[in-house]
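Excluded from the complex is one protein chain; the other protein chains are retained at their positions.
Each chain gets a letter, A, B and C, in the order it is written, and its residues are counted from 1.
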Amino acid sequence: MSTGVWLVGARGSVATTSMVGALALRAGLAEPTGCVTEHPDLRGSALPPIAELVFGGHDVVTTCLAKKAETLGEAGVVPPRLVAAVAEDLAAVEENLRTVPVGGTQAETAAALAADITAFRDRLGLDRVVVINVSTTESLPEPRPAHTELDLLRAELAGGGSPLPASSLAAYAAFTAGASYVDFTPSTGARLPALDALARETHLPYAGHDGKTGETLVKSVLAPMFAHRNLAVRSWSGLNLLGGGDGANLASPGPNAAKSASKQRVLAETLGYEPQGNTRIEYVDDLGDFKTAWDLVSFAGFLGVRMRMEFSWHGCDSALAAPLVLDLARLASAAHRAGRHGPLTELAFFFKDPIGDVPHGLSEQWDLLRTFVAGLPEA
Amino acid sequence: MSTGVWLVGARGSVATTSMVGALALRAGLAEPTGCVTEHPDLRGSALPPIAELVFGGHDVVTTCLAKKAETLGEAGVVPPRLVAAVAEDLAAVEENLRTVPVGGTQAETAAALAADITAFRDRLGLDRVVVINVSTTESLPEPRPAHTELDLLRAELAGGGSPLPASSLAAYAAFTAGASYVDFTPSTGARLPALDALARETHLPYAGHDGKTGETLVKSVLAPMFAHRNLAVRSWSGLNLLGGGDGANLASPGPNAAKSASKQRVLAETLGYEPQGNTRIEYVDDLGDFKTAWDLVSFAGFLGVRMRMEFSWHGCDSALAAPLVLDLARLASAAHRAGRHGPLTELAFFFKDPIGDVPHGLSEQWDLLRTFVAGLPEA
Amino acid sequence: MSTGVWLVGARGSVATTSMVGALALRAGLAEPTGCVTEHPDLRGSALPPIAELVFGGHDVVTTCLAKKAETLGEAGVVPPRLVAAVAEDLAAVEENLRTVPVGGTQAETAAALAADITAFRDRLGLDRVVVINVSTTESLPEPRPAHTELDLLRAELAGGGSPLPASSLAAYAAFTAGASYVDFTPSTGARLPALDALARETHLPYAGHDGKTGETLVKSVLAPMFAHRNLAVRSWSGLNLLGGGDGANLASPGPNAAKSASKQRVLAETLGYEPQGNTRIEYVDDLGDFKTAWDLVSFAGFLGVRMRMEFSWHGCDSALAAPLVLDLARLASAAHRAGRHGPLTELAFFFKDPIGDVPHGLSEQWDLLRTFVAGLPEA
Partner (left out) sequence: MSTGVWLVGARGSVATTSMVGALALRAGLAEPTGCVTEHPDLRGSALPPIAELVFGGHDVVTTCLAKKAETLGEAGVVPPRLVAAVAEDLAAVEENLRTVPVGGTQAETAAALAADITAFRDRLGLDRVVVINVSTTESLPEPRPAHTELDLLRAELAGGGSPLPASSLAAYAAFTAGASYVDFTPSTGARLPALDALARETHLPYAGHDGKTGETLVKSVLAPMFAHRNLAVRSWSGLNLLGGGDGANLASPGPNAAKSASKQRVLAETLGYEPQGNTRIEYVDDLGDFKTAWDLVSFAGFLGVRMRMEFSWHGCDSALAAPLVLDLARLASAAHRAGRHGPLTELAFFFKDPIGDVPHGLSEQWDLLRTFVAGLPEA
């Protein structure tokens, strides 16, 4: 069961860390720390081995992958000795990367993207391909009818229109090419009724949105704790300080709003009410790929007595995201093989803003995931 | 279904807060915030209503309950206006308090304690009584044969010996008097094979140990989070700063050791390995009933990248403990009524150091609890 | 030497806390904790005793002072027993409060304000009056010529114009009435060349801006520490979460900008360069008068090694501000008596955004203050 992983944003930090890590694992130079699918409860032959994943992808820039990996090495995101060790394999991946075409209509672009994915699968003799969006977060698009109806969408594309944001165009291309699609970003991706219809029509599964790597992960276990203890959370405020390319982008108002909303949702969903307070994202170039998030939770206990909890999380975002990208590639591929189509709501564990009417507490999400994996057919 | 709650350590902070709170709830002056059994998933007619709980208890001191409640009011543990409002009801409870007899053999003391409990039940026409230990934490006793065999225990008591620590003598008295027993402290209590045998012989349930109110509660959701994400926790160190009567006692070496061990156990159990680091308890008189705990977790992620998380918890210990004492009274009473005997392992949710081979992750404990409550017969 | 303290915003939290405290001190019911002028190095007969300060003031609302004090008591800002104890004295102060007139020209308003101050001094036979602005923070006004030249200002006022923000009109009225002026807020106040000229013409001293009570206070000792150690501060980011009336106002864009700028200035001034990062103010109603500020400082040490420091400050803003208001009343009065006029730059110790070319490190400001007090003539 050979699986291709087609990364949209293939020259970015998350993508490069994922690839360096998978290659290092294949070479027996690293442990799969942080890979959820290597947890004893999930590990098994239903999933394609990490070592057998084959990488390719799109990007809008042409920075050399080896150079990007080196930069990540200097920044402490990956060990420099691993970057050196996988240099040759990385050069081979470089051959599988393609630039997003510019200048054509969206219909033409989509066709070109799909052709790249199909060529990747055919050239390397892959059984199936998972497209994973790890590109720059977009602003939320204005709603329009073509987002709702597949026929309208096809008509508008055929007419030379540009109805889709880039992430959704990537999903469209994936489905057209017979590939499953995962959105690791808060962008729109496949989360449009028209694209859901396309996924069902093409019998393809998809998953998203927004990889849950840091502060939201912690929230997804603390909020249920307060809920189960019947404590009244009065306010929950947070500040995320982050640098790196992703930080710079998230500091702009559109993407910031998309991300912040996605970060508070877990509270209302698990507590059953919305406490006061906001989550802010702030760009501090100097922090690079290492993010610091601070949260203050104020709550009332028995007879109204006021208490509080604070936490700081100092994480390396790309190192937290990369193993999840590998997990999602394995899971989406296995789901595709198993004939699943439409949204993979059982993967809520991985996302800040999961698709569907799913639990938001991490532990219930874990139970869902375990059951899902247990139900997958052996390879 | 009238339930008596017999508090060992009835004049202490936790006991007094529990009683003031229950009386305020009965008077319609307060909400059951912090009462787990009032969570929508658990609420129902299987449990005796908080408003119908009747209080009595033992203590070794004779401080007036009203005075203690006032002190707690000044310290911000309970709202002074509620203390004033329930003054009369509290005076009525005062009538149900008894002093632990001194001077006799342990057999004589046990008989006297049991007689007090029986008299409480008979005089007030209660259906059943739950004895809850909220007295000062003891040091762990030296093991001895009488702890293991009920016959040996009875023989040693009959011979005028003193084989039991106070908490276990209280459990012995409870079972003798036909009452269930809950240990909210880390003391030995019913956790001896000889007492387990007695509980089974008398068809009585028991539960414990050590109410999970603060830092350990947080650990019991964070540790599973790290485990499920397959992140490698390298060290977990904590400092608990607390004042109050409990703090002063826990600062002495014996009780401190008992408590600290109970606090790290959750890590090994949920992670599957023991990270470096310790949890320290330190007495700072000035902090009074408000505790501050700080924890540092250092962990390794993908490719060994090092990250860390810190949290501070500023809680009012008695306000966190009191609603759980009410919960445990309701649950133990209902279990007793339902014919359960021996350890109530399904109550692991409430304890730092739960009895039996049970899960240590809070969420799995929640599932156990919910199933348990769902299975209780309606009153 | 009897000193009147005329508070602009007399019915607000800071003002009320100041008055309750001064009255409690006079009654011998409280210690002068937090009063800088009671530090052993400053204490002495050059300053009017706190117990002899006499209070009056302006406000735009008419909430009863006793009611406001009670609310502060319930919120934990002042001990309720002190509020009860000074009730009668507070009722007497109520007699000295006046409402800011509405409807007239600014010239008419200024005249009415000045008349109120003069009447207060005359009626109570005071030697001198200090006007202290503790009213709501304003937005920064647009610059205009009348701010720069006293003649232009007088002409514009005489012509029925409205050239001044409220805080500056209050300063104008103070100087006209022969009173010194202190601005405890970040508003413009006397910080206009035209008003400086007026202060010099009337031989009156003034001081400001923005009482340094919390996070900025901490910054003013930490930043010099990093500077003296020659460590390179790379970023300094902060979040201030606060409720209360002040919080609600500071959350609006104008005042927020005024305040945030005032909070970062200390860094550039003491470090000699501006590190990355911002200070945010966010309103969380539920936190009431208790503010939580969190700061993250990332810095480089020897050979570029990266390190970090975080702090959280949980302070009661009004309780931190009130004793400083009393200090400033005493100091401005003594300076006035000593014949000082123009800006009292030696009071930089008290302010986030001190007037003049003064040191921003707290310790150097302390030295300035000590020298200043030592140079004051005995009363």
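Here, a residue touches a chain if its C-beta (ideal position, glycine included) is under 8 Å from a C-beta of that chain, and two chains touch if they have at least 3 such contacts.
Just so it is clear, the model here is predicted, and its values are computed rather than measured.
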| item | value |
| --- | --- |
| Touch with the omitted chain, as defined above, among B:43, B:144 or B:280 | B:280 |
| Chain not shown: contacting residue from C:10, C:222 or C:348 | C:222 |
| Absent-chain contact - pick from C:12, C:32, C:186 or C:343 | C:32 |
| Chain not shown, touching residues in chain B | 234-235, 237, 239, 241, 276-278, 280, 282, 284-287, 292, 294, 296, 298, 308, 310, 312 |
| For chain C, residues in touch with the removed chain | 17, 20-21, 24, 30-36, 38-39, 76-79, 82, 217-218, 220-222, 224-225, 227-232, 300-305, 307-316, 319-320, 322-323, 349, 361-364, 366 |
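Note that in this section only the chains that are shown with their structure count from here on.
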| item | value |
| --- | --- |
| Identity of the chain that, by mean CA position, is farthest from chain B | C |
| Length of the line joining the C-alpha centres of chain A and chain B, rounded to whole Å | 43 |
| Averaged-CA centre spacing for the pair chain C and chain B, given as whole angstrom | 50 |
| Chain B, residues touching no fewer than two other chains | 76, 312 |
